[in-house]
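Right, I'll just put the structure down here and ask away after.
With one protein chain held back, the other chains of the complex are shown just where they sit.
Per-chain numbering from 1; labels A and B assigned in written order.
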Amino acid sequence: MPLLPAAVPLSWYLLLSAVLFSLGVAGFLFRKNIITVFMSIELMLNAVNLSFIAFSYHLKQVDGQIFSFFVMVVAAAEAAVGLGIILTVYKNRSTLEIDEIDSMKN
Amino acid sequence: MDAPLFLLFAFIAVASAISLVVQTHPISSALSLVGVMVSLAVLYLLLGAEFIAAAQIIVYAGAVMVLFVFVIMLLNAGTEHKSSKSPMVKWFGIPLLVVFIGVISFIVQGMLPKSALVVFGTFTQGGPLEVGRALFTTYLLPFEVTSILILIAIIGAIVLARKEI
Partner (left out) sequence: MHQLWLIPVFPLAGFAINGLIGRKSGKNVVNAVAIGSVLLSFLWVLKALSAMGMFGAGMPEEAHVERYFTWIQSGTLNVGFDFAVDRLSAVMLLVVTGIGLLIHVYATGYMAHEGGYYRFFSYLNLFMFFMLILVLAANYLILFIGWEGVGLCSYLLIGFYFDKQFAADAGKKAFIVNRVGDFGYSLAIFLIVINFGSLDFGKVFEAAKAMPVDQGAGIFTAICLLFFVGAAGKSAQIPLYVWLPDAMAGPTPVSALIHAATMVTAGVYMIARSSSLFVHAPIAMDVVAIVGLATAVMAATIGLVQNDIKKVFAYSTVSQLGFMFLALGSGAFAAGMFHVVTHAFFKALLFLGAGSVIHAVGGEQDLRKMGGLRSKIPITFWTIVCAALAISGVPFTSGAASKDEILIAAFHHAPWMYWVGVITAGMTAFYVFRSVFMAFFGTYRGKAHPHESPLTMTGPLMILAVLSLAGGFLPIPHFLEPMFPKVLEESEKWLEYTAVASGLLGISLAYLFYVARPSLADAASKHFNGLHKLLYHKYYVDEAYDATVVEPIVQGSRSVLWKGFDIGIIDGIVNGIGHRAMNIGGTLRRLQSGNIRSYAAWVVLGSIAVILAMGLTGSIR
């Protein structure tokens, strides 16, 4: 067995996807800047995209790629709206600290 | 060449992702995210998804991230205050995350056949031709619906950005 195999198993891709997703979750939970939180969400979406494409390769079908395409579209739309919301929140509250935005309480 | 390429870019992706989480300045985080996205695009290419790889670079790493950087600069977002509120979360959360990843990898390993190796070039259905054909035949309706979604998003963004809200 050589030091490096010529090709990697598919599960490594999925594992990478899981690691990236978990990092996204960690960022979402630990960061306090609302923009960074938002970027963590994008990271999670990307991780999911990776597993979509890995499965597309595994099943030899293009459908998984279509799915990730749609995810991208939604992510783009979400980025537009989400950043708009962030702008509005900042205008109204002059803060980007997520812990200070707790008007959902009660 | 597949394995070294995967390992290289997987390393870059993970490193960038960790950087995204631990950097305190939003601009650094954003640039780390760009790193993740670009390395993911290379991995997409390895998996035969040419069109998605291109779209990833152009749409994500390009357009969306520019938007992020734009907003960060617009709001003049500074360095985050150190979170000192709950150190317990860190000491409790990170091991939990590691355990979780371990379980996932265990499950994934069990699910997939051992022989499923990724060899570059065995899947050639990811070009613009095939993706486009699928988009405009099987997935025509969802595709059209996304256009409405984007329209709504545009209108929503405009409404949100208006002054009087």
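The rule is simple: a residue touches a chain if its C-beta (ideal position, glycine included) is under 8 Å from a C-beta of that chain, and two chains touch if they have at least 3 such contacts.
Computed from a predicted structure; not experimentally measured.
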Missing chain: touched chains present in the view: A, B
Residue among B:8, B:103, B:119 or B:155 that touches the chain left out of view: B:103
Touching the absent chain when the full complex is considered, from A:12, A:28 or A:70: A:28
Chain B residues that touch the omitted chain in the full complex: 89, 96, 100, 103-104, 106-107, 110-111
Where the missing chain touches chain A, by residue: 25, 28-29, 98-99, 101-106
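Here is the rule we go by: only the chains that are shown with their structure count from here on.
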Chain centre separation (chain A, chain B; CA means) in Å: 5
Chain A-facing residues of chain B, complex: 2-4, 6-7, 10, 13-14, 17-18, 20-21, 26, 29-30, 33, 36-37, 40, 43-44, 47-49, 51-52, 55-56, 59-60, 63-64, 67-68, 71-72, 74-75, 77, 80-81, 83, 85, 89-90, 93-94, 97, 100-101, 104-105, 108-109, 112, 114, 116-119, 123, 125-126, 130-131, 134-135, 138-139, 142, 146, 149-150, 152-154, 156-157, 159-161, 165
Touching residues (chain side chain A, partner chain B) in the complex: 4-16, 18-20, 22-27, 29-33, 35-36, 38-40, 42-43, 46, 49-50, 53-54, 56-58, 60-63, 65-66, 68-70, 72-81, 83-88, 90-92, 96-97, 99
